[in-house]
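Here's a structure for you.
Of the protein chains in this complex, all but one are displayed in their positions.
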Amino acid sequence: MTAQTETTHWILTLSCPDGPGIVHAVAGMLAEHGGNITESQQFGDPYSGRFFMRVQVESAASREDLVSAVTPLAARFDMTWNLDTAGRPMRTLLLVSRAAHCLVDLLYRERSQHLPIDVVGVVGNHRDLEDIAAFYDKPFHHVPVTKDTKPQAEAALRELITGTGAELVVLARYMQILSDEMCRDHAGRIINIHHSFLPSFKGAGPYRQAHDRGVKIIGATSHYVTGDLDEGPIIEQDVERVDHTHTIDDLVRIGEDTERRTLARAVRWHAEHRVLLDGHRTVVFR
Amino acid sequence: MTAQTETTHWILTLSCPDGPGIVHAVAGMLAEHGGNITESQQFGDPYSGRFFMRVQVESAASREDLVSAVTPLAARFDMTWNLDTAGRPMRTLLLVSRAAHCLVDLLYRERSQHLPIDVVGVVGNHRDLEDIAAFYDKPFHHVPVTKDTKPQAEAALRELITGTGAELVVLARYMQILSDEMCRDHAGRIINIHHSFLPSFKGAGPYRQAHDRGVKIIGATSHYVTGDLDEGPIIEQDVERVDHTHTIDDLVRIGEDTERRTLARAVRWHAEHRVLLDGHRTVVFR
Amino acid sequence: MTAQTETTHWILTLSCPDGPGIVHAVAGMLAEHGGNITESQQFGDPYSGRFFMRVQVESAASREDLVSAVTPLAARFDMTWNLDTAGRPMRTLLLVSRAAHCLVDLLYRERSQHLPIDVVGVVGNHRDLEDIAAFYDKPFHHVPVTKDTKPQAEAALRELITGTGAELVVLARYMQILSDEMCRDHAGRIINIHHSFLPSFKGAGPYRQAHDRGVKIIGATSHYVTGDLDEGPIIEQDVERVDHTHTIDDLVRIGEDTERRTLARAVRWHAEHRVLLDGHRTVVFR
Partner (left out) sequence: MTAQTETTHWILTLSCPDGPGIVHAVAGMLAEHGGNITESQQFGDPYSGRFFMRVQVESAASREDLVSAVTPLAARFDMTWNLDTAGRPMRTLLLVSRAAHCLVDLLYRERSQHLPIDVVGVVGNHRDLEDIAAFYDKPFHHVPVTKDTKPQAEAALRELITGTGAELVVLARYMQILSDEMCRDHAGRIINIHHSFLPSFKGAGPYRQAHDRGVKIIGATSHYVTGDLDEGPIIEQDVERVDHTHTIDDLVRIGEDTERRTLARAVRWHAEHRVLLDGHRTVVFR
């Protein structure tokens, strides 16, 4: 009988009420399983009183062994936790409308292996982007949405999520509002890109609003979707400088760059289990 | 008889309804006065239909001659205009409360000749910053403000503006709200620094609001003061990246840097006649 | 007989030794042709003593009329000048190797009408990116380059430039060095993207060099190609923050974003005639 020498890189994320001994207990548990910590980050939020940890560890232990080891710890410290293998592409469903820039960007990044996602399908309420999905060999699902067919459309969407086994849904400029129920059922698993520097310019036409107000910098915000529109926990924001010469169309064009890179970062961090929820705020272990 | 060889660098700024022939007329008028244009910027706003121009010109002509030449042009094109000598420090009154960073910064920049202003006095509703004013040899005026004494305080302020011949008033984290009348009477001549990326987080405690919302970037906004609080025309904005580890106190500290450099830029551009009003927006000829 | 009412938007760019009367003369010439100036920028470089101007003008005059009017002016002031219609897509040839990000980006921007270029072909020294060219309906030319076949490859390249009528050649991560003669013959018409913040990290492997040096910010530089490698006039640069956790591969990935947006800006500004050469520096009328 020879020892198993094959090791796996694991990512363990957890949050719990803050208190002494958590890091020691986790590090001890991992040491008992021959784990070598390659990356570790902790954060204690003085406002919420919660503790957050993300640890990347190389170990020969099996998933079952690790789960068995974490479970009593989780009970002891009242932890919410997750265990995944590092680098595993996250099954992701992309929802789009007519604007192509975020879709093109995410699919290109997946193909060039710069984003650990496995796009399992593209859903469009219009057919405009079907050819892009085809170029990247992705199934395209046309799910039109009108006022009257909204419930049916959402039902179709739910079926697609279930059918594809999607773990993450990305609203890549989807422009449709999901129902409260849908948001609740997939809390922390739907990421949106809003084309403004939230909380400025919520709602429709943010670039027009930004132009009207005469701001000198525009931005984009990627956040988890909640029932409260444009109020979900922010994952990432970025900005670009503009000036009086820019028309609304210029802002739209400039904003596309900001949107796609903001969204790509948020998706990357989520897929790498770097984003933890802290109430309506996020802890991002970059 | 010898020709006058002494020349002056002039800055002419103007705005008027857009239409053909304006640049040609202005350039022609300047050429007639032996003017050599060293810097010139124009902008036609397709939204407001207004035309804006800033021209820096070297000429041996006297102020009287130039004014006489501009006056009929201004009448013909319905211009709002201003003529000043380039590099002349603008007489500026600084209003402060307890926070020192903007005051220290502006006074340092004036002394190091990096900001074309002549600070004619510092007004504080508290005495905390009196020693800084003294170090830079600036008269300090203590004008306390309470609910009951607000009208008297504003009267004192008006007297100081008149008495010092101040052309510009800078609210360097003054923390007091000026009356509508005061704002109207000095429209386009009072600059404020707001410690948020407007229109996000208007009103009090913007860093607390920013922390609560969990934004990933904070900012500052320098704008002209109007009766409509935090709604005046924006001159300049800047931002800084933050993350979940930053407390509200951290945001305050990080924000100080953003505030002082945003305010310094706005004051510089105003003092160099680079900022023109376009309704509730600004044209900034940087 | 009726007046011609059809107007064209023209872009006139020029540079010449600085001196009085240039703006007036140009504005006068344009006024005589019923031109309405919609955008105009000037710059006098105190170091080189040269004057630069870009003016966008709406006029019913024909190209012939305008050329006839500019010609004597150009002679009088010793001008280098160019006249083009605004918004005309510039015929552009893209040279690539194996890295897809710049190609994907430029083709996407052309298709979404966010970049005023007409890509007349894609040349690759490898076949890797042929499918991307095909997706965007662009002819792909495989021109392999080895030490021995370099002259033939360059001859093929010259033929392609002539055959397609390309006005601009973009090295979209082409990774091959052009001959001095080629650079000279197309001076100011070949744009390269270098994957470092020049003049830091010239030559090969800039991200490895950047990692070795432990810099905290990486960048990209878009410049005109000259015989002097990585020394051509810089059009645009941009940067991204990095830290000690980033591997060389991370820098490559992060850098791709910086490269593509830096290159896209440089190409846009060139195609809109916003870039003028001032010796080995550039004037960019953004």
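Each chain carries a letter (A, B and C) given by its place in the written order, and its residues are counted from 1.
The criterion applied here is as follows: a residue touches a chain if its C-beta (ideal position, glycine included) is under 8 Å from a C-beta of that chain, and two chains touch if they have at least 3 such contacts.
Fair warning: this is a prediction, and the values are worked out from it, not measured in the lab.
The chain omitted from view is touched by exactly one of C:E32, C:E181, C:D228 or C:D243, namely C:D243. Remark: the residues of chain B touching the chain excluded from display are 100-101, 104, 108, 112, 114, 135, 253, 256-257, 261. Residues of chain A that touch the chain left out of view are 19-24, 27-28, 30-31, 34-44.
Against the chain not displayed here, chain C makes contact via residues 43, 45-47, 197-201, 211, 213-217, 219, 233-239, 243-245, 247, 278, 280-284, 286.
Here, only the chains that are shown with their structure count from here on.
The most central chain, judged by C-alpha centres against the centre of all protein C-alpha atoms, is C.
Taking each chain's centre as the mean of its C-alpha atoms, chain A lies 42 Å from chain B. Centre-to-centre separation of chain A and chain C, using mean CA positions: 37 Å.
Looking at chain B, residues 43 sit in touch with two or more other chains.
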